[in-house]
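As you look at this complex, bear in mind that one protein chain is not there, while each of the others sits in place.
For chain A:
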């Protein structure tokens, strides 16, 4: 065991893992996190807490993680390199570990121009791959990147994200390999809608043996409506939603589109389970956490296993 997190144990025992995410609120109201955490509890092996996603200021990921943990779910802290230099990153990693957070997702972060503070200075002192390397060094060698010894290593199960649908495709798997080489233990993918392309990506990743080196959690996001699908296709960079997926939900009357979106998501999870090398699913029910139990349940993934 590298970190001994529940997520790590579930995956090591060969179970098909389930993670989800909670976006912290745009304010200091802890009740909002607790409410979301209640929807997640019992339905996942660990729950991501996002780090100022889309560069919109929110309650900090670490505070969100502690609230989720208090509510009885294992947190997974997301950390972006957009807002913090290596000094702040190391410090926050130590703090998160000290407070019992055992899972980490290393990300670049959306550019600040997408948020409400486009005038902010961006940091990008190190990139997400170098962050993976930094955490691994701290965890496994017990030293800071400077070489100085740590008083207690941060024990993280280290994750990374990949987007099989961004360009250029030819370096997508090599870039994934870089993250594995840097020290990632697991990966959560961008939301998948184009299953054909994802299967191709998995084939290419398997050729490099990456599925044997890291646990691959396939990302899904249930569509609430045809409008949401069209919006994401048009405005979210690197999002690949095939026309037939949009047509399927658009063909439903408006009031039935949400139910269709959930049905499609469940079908997709079942299809993903059958793909060799896919070790779990990461369900990003964006501002729709209340549907998580239904999605995971309908996909036949409940109850979640207890592994000691």
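Here is the rule we use: a residue touches a chain if its C-beta (ideal position, glycine included) is under 8 Å from a C-beta of that chain, and two chains touch if they have at least 3 such contacts; residues count from 1.
Here is the rule we use: contacts and distances are computed from a predicted model.
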The chain missing from this complex carries, among "Multifunctional fusion protein", "Spermidine/putrescine transport system substrate-binding protein", "YCII-related domain-containing protein" or "Methylene-tetrahydrofolate reductase C terminal", the UniProt name "Methylene-tetrahydrofolate reductase C terminal"
Contacting the left-out chain: of A:26, A:113 or A:207, that is A:113
Considering the complete complex, of A:145, A:227 or A:305, the missing chain is touched by A:145
Missing-chain contact among A:138, A:161, A:184 or A:249 belongs to A:161
Contacting the left-out chain: of A:174, A:209 or A:297, that is A:174
Touching the hidden chain, out of A:15, A:35 or A:86, is A:86
Chain A residues touching the chain left out here are 82, 86, 108-111, 113-114, 122, 124-130, 133-134, 145, 161-163, 166-168, 170-171, 174-175, 177-178, 181-182, 190, 237-238
